[in-house]
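A single protein chain has been omitted from the complex, and every remaining protein chain is retained in its original position.
Presenting subunit A:
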Amino acid sequence: MTVSATATAEVFSLEETAPDHARAIRDSRPLRLITCGSVDDGKSTLIGRLLWDTKAVKEDQAATLERDSSGKQNDLGLPDFALLLDGLQAEREQGITIDVAYRYFSTDRRAFIVADTPGHEQYTRNMATGASTADLAVLLVDARVGILEQTRRHATIASLMGIRQFVLAVNKIDLTHYDRARFEQITHDFKEFALTLGVKQITAIPMSALKGENVVYDGRAAMPWYDGPTLVETLEKATTRSNQTVGFRLPVQRVSRPGESFRGYQGTVAGGSVKPGDSVVVLPSGMVANVTKIVTFDLVRNAAVAGDAITLVLDRQVDVARGDMIVAIDSQPMTGRGFDAQLVALQPDGIEPGKRYWLKSGSRRQRVSIEPVSQLDLKTAKWGAADRLGMNAIGKVHLTFDEQAIFDTYEQNRTTGAFILIDPDTNNTVAGGMITGRRSEIGGIHKDDQRVLLSLPADLAEKIMATELFANRRQDVDVRHTSAGRAAEILADLDD
């Protein structure tokens, strides 16, 4: 491809009018997706290919790409598409992706925002960043290598973060001589693993990102045995999620009081819908009021739905501050001081037990202490007891707040069920979390009820402690390791 070196040579003609799709693609919000998988499986190449084949790469960018990839072309003579994505100097020098890159492309039917995420374990936090907002995950696997631990880790994080639609891209199929049996074996392996995550919606596609087979254009010439959809066809049909069918939630970002006569509560509707006349409750105070107006710059609206940034006016003077939540009276979130959650630890120091962090959810920031309970072992996909979480660990924790907290479960609401943890010493974001439920406030080993002491062989105890049931109630259990003789003595004492 050549490019005109001067802008003056660029003559635009209006005779070639824009294709009609300019209007058609805008009838839904953009689909957000991530690519994930292990290092070198071809994530950046795939997105580069998507941008290239959907004509999102302009000529001057292509020229830069050609220049930058000179000497680095592969045997096919194609440019290194990953350079379209790996925009940081360090990434180019090392030939890897360090941080998530967001890219934009569209087809006749739809607009897409794609996050290219790093494959290295040390950059898992950047993968989690990309996953948190995605509607769909494209999980890449090198057809020659198959499923790796990192593939499982990414699939697990993506599913924990609420992604329900997966594309399994069995990439570099060109390097296996388009081996159908290989494709089917990997698909089978992945589907089996995905079942343990509860993920059912999987489209497996044999692909060559580099050559552009089954990405935007089909790969029938090379793979006559595959008659499924291309990647882009799958993406065009995917669904975007919304929080519209749940109870009304408005986390208050600011109180607008431009003058004596006006007092409005500004925020983005995080669930359900609202209209004038609705009865609402302000949490955590519990005060009740009715909605009189929904104010926006353009007009006074007669309804607002999840996703809308609005200003709400209530019919009476109630005390509302930033961080409060205005909710439907007949469908309220959970409030309390103890919650259960799943966490992804994002920083080298991990998550320390008992340490007090800042927790931010919506516009609400409060102090919390964290008690790790269990951790997911990505090799075995089993939960094991844990009292601290290292970097990149996925764990279950108990949250204990100084003051009332307000949440839905993440399962029910991806906005009001999500939070981040901030280390007060460094101000860095150290974890992303998803609420799984509320905890009754009297728990733990000091709860006054019947107890059973068991003396078990260590290996059996290990197995029991690895179960989900055990992990979920870890805080109710006291465990000591000791010798068989000592255990016998203690139990004998009890019998006296």
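What we mean here is this: contacts are C-beta pairs under 8 Å (C-beta built on N, C-alpha and C of every residue); 3 or more make two chains touch, one makes a residue touch a chain; residues count from 1.
Operating definition for what follows: contacts and distances are computed from a predicted model.
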**Item:** Name per UniProt, for the chain absent here [options: "2-oxoacid:acceptor oxidoreductase subunit alpha", "Maltose/maltodextrin transport system permease protein MalG", "ABC transporter ATP-binding protein" or "Sulfate adenylyltransferase subunit 2"]
**Value:** "Sulfate adenylyltransferase subunit 2"
**Prompt:** Among A:181, A:221, A:299 or A:494, which one is in touch with the chain left out?
**Reply:** A:299
**Request:** Taking the full complex into account, find the residue in A:54, A:253, A:292 or A:369 that is in contact with the omitted chain.
**Result:** A:253
**Message:** With the missing chain put back, one of A:148, A:385 or A:420 would touch it. Which one?
**Reply:** A:420
**Fill in**
Out of A:164, A:337, A:360 or A:382, only one touches the absent chain, namely A:360
**Prompt:** What subunit A residues would touch the chain not displayed?
**Reply:** 3-8, 10-12, 14, 16-19, 22, 25-30, 58-61, 64, 67-68, 84-90, 92, 98-104, 111, 113, 125-126, 128-129, 132-133, 253-254, 256-262, 264, 266-268, 295-300, 307-309, 311, 322, 346, 358, 360-363, 414-415, 418-420, 422, 427-429, 432
